[in-house]
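Here it is, the structure, as structure tokens.
Every protein chain except one is present and positioned as in the full complex.
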Amino acid sequence: MNPGDTILSIQDLHVEFPINIGTVRAVQGVSLELKMGEVMGLVGESGCGKSTLGFSILRLLRPPGRISGGKILYRDRDIAAMDRRELLALRGSKIAMIFQDPLTSLNPLYSIGDHFVETLKTHEKGLGRKDALVLAERMLESLGIAKDRLHEYPHQMSGGMRQRIMIGLALIMNPDLLIADEPTTALDVIVEAQFLDLLNDLKNRFNLTIILITHNLGNVAQLADRITVMYGGAIAEVAPAGSLFHDPLHPYTRGLLASIPNIRLDQPKLMTMPGSPPDLVDPPAGCVFHPRCPHTMDICRKERPPIAARNGHLVNCWLYKERP
Amino acid sequence: MNYSMARGLARPIRFFAGMGRKYGVEWWILCVGALIIIAILAMAFFSPFIAPFDPYRQDAGPQLAAPGGPYLMGTDNLQRDVWSRIVFGSQTILRVSVLAAVISSFFGILLGLISGYAGGAVDRSLSLVMDAVYVFPGLILAIALAAMFGPGVLNITFAVAVIYIPTYFRLVRGQTLAIKQELYVEAARAIGAGSFTILGKYIFPNVIATTVVVFTLNVADAIMIEAALTYLGLGLPPSIVDWGMDLAMGKKYLPSGVWWLVTFPGMMISLLALGFTMLGEGLAEILNPRLLER
Partner (left out) sequence: MRNLVRYIISRTLMTIPMVLILLTIIFVVLRLMPGDPVSAMLGGHAPEKVIEQKREQLGLNRPMYIQYADYIWKVCHLDLGESMVLQQEVTEAISDKLPATIELTTFGMLITLVLGIFLGAYAADKRRTMRDSAIRLYGIVVYCIPVYWLGLMLQLVFGIWLDWFPIAGRTGARIFPSDFENTGFYLIDTLLMRDWTAFGDVLLHLVLPAFTLGLTLSGIFVRLTRANMLDVLKADYILAAESRGIGHGTIVYRHALKNAFIPILTMMGLQVALLMAGAILTETTFSWPGMGRLLLERIYLRDYPTIQGVIIVFALMVAFISLLVDIIYAIVDPRIRY
């Protein structure tokens, strides 16, 4: 497979959580293409479905959450239709994931070495413990951690170090796709910057394709090649990173960018968006964003907008639909 | 006529079904528990009307007759009717276990409030003693007390009551300590409320809600301890009808295949304990919504 080929293709994905008062439609008809070697930023406010989308790629949704429709094609194999064995073989070895809180993502009763050995032996049945530890040592060293720390327990390490170990665990099987779910939220600003550098470095060293899920637009600006903006369980806009910041098309993207505090003094006034995120048990008819949109038209209240391509962006909005 | 009756019934039915939807399984657990308790309470209150024979009458039927005919649960070695003894025995066990729980909750709550509120040396020494009693096997303590007191309904009640005081004490003390720190209590103190006002008006009502659950579970436990003491031959004179004593008596005839003398009293003890446990479990889940998240 060459750079530029499609590694992951999500097609019309639906995810729902049946709860006692109804069904939460967390992801509603999302389609997304990921090219080999790119970093895709996935942004949006909390509850927009970005994390759910990330979790559903590895089918890690907690019950009662489930994929209710659509396909997730990884190298042309549909993850949504895989059986347990295929899925387990995929998790951690082809597609890996790192999580929000490095402090709680490691089992407190397992030493760092145990974590690595377990992961390695799960995917390579014949591997002995000694060989596994050698591989783990090499990985730690490449992440700038002394190899004798392999015998230590998670509580003996700092937050940044645990985050790096999480990454090491994710990359030990040489996966080609990494899903990072809010990986910097729990870190302080300095460690966060170092971590993003590390991620960038690892991307080149391991030939990774990365999905970076975050609500921090600063993070994606630094790292992402393309950015997907989600709102209310659907995609609002997909665009190359630079272009999205300079020329946002979707009214929601504009609102989102206007609400970021800026260091430049000429910023007129910090904008806030009126209204609140949609109720996903009973989402608004038509475009989910219409109750908060400054440009609402009649059709927005009635029909879901189609995807329109404009200036290299994909945008889900009636404003850009060329009318016949 | 029928219509208005149906309307009269509709409301309670709606209430029960509504609670069932709101709280799920926990509500039904609570209802079943309450039902068992009510049935056995009725048995105790109306014993003379329910029991076909005098529980002490020694010529109620043949010796060791198997269940059947006029003897629902058979007869014992002294020709007494087992079912009648079960019916009257419910009075003893209910009286002892509920009274014991009342006594221990009274002292436990009182000491817990004092200890938690006063703090300092009082708190430290009380806690030390209570913790020691708490870890010590309650049954052994009750055995020692019952042996020292000698047989008697009040004696056994006290013996059972003593061992549960620490349960209430620990609970109430902890809560008192927590509530004492709350802003609204600080505020009350600031505007000049005295210790009694604070204890009575702010701390006690908070404490009582959780003790209700503990009380029900405690009664369940006390039932089993009461029956255990009398099963061991301690606590009650033989002139009183009691499930635990009947169980001990029936034990002698078990090897010859007489199953009804042990089966029925034991079943009743379990059922009564189960009733209170289910009530307590249901209450705990409903009063503490955090548990419902599971």
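Think of it as A and B in the order they're written, each chain with its own count starting at 1.
The definition used in the following text is that a residue touches a chain if its C-beta (ideal position, glycine included) is under 8 Å from a C-beta of that chain, and two chains touch if they have at least 3 such contacts.
It should be emphasised that the depicted structure is a prediction, and the values quoted were computed from it without experimental measurement.
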item: Displayed chains contacting the withheld chain; value: A, B
item: Selected residue (touches chain absent from view) among B:107, B:149 or B:204; value: B:149
item: Which of A:56, A:93 or A:253 contacts the chain that the document leaves out; value: A:93
item: Residue among A:101, A:131 or A:225 touching the omitted chain; value: A:101
item: Chain A residues that touch the omitted chain in the full complex; value: 58, 60, 62, 88-93, 96-97, 99-101, 104-111, 118-119, 122-123, 153, 155, 166, 169-170
item: Where the missing chain touches chain B, by residue; value: 25, 128-129, 131-141, 143-145, 147-150, 220, 224, 227-228, 231-234, 247, 250-251, 254-255, 257, 259, 262-263, 266-267, 269-270, 273-274, 277-278, 281, 294
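Simple rule for what comes next: only the chains that are shown with their structure count from here on.
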item: Computed distance of Cα centres, chain B from chain A, in Å; value: 55
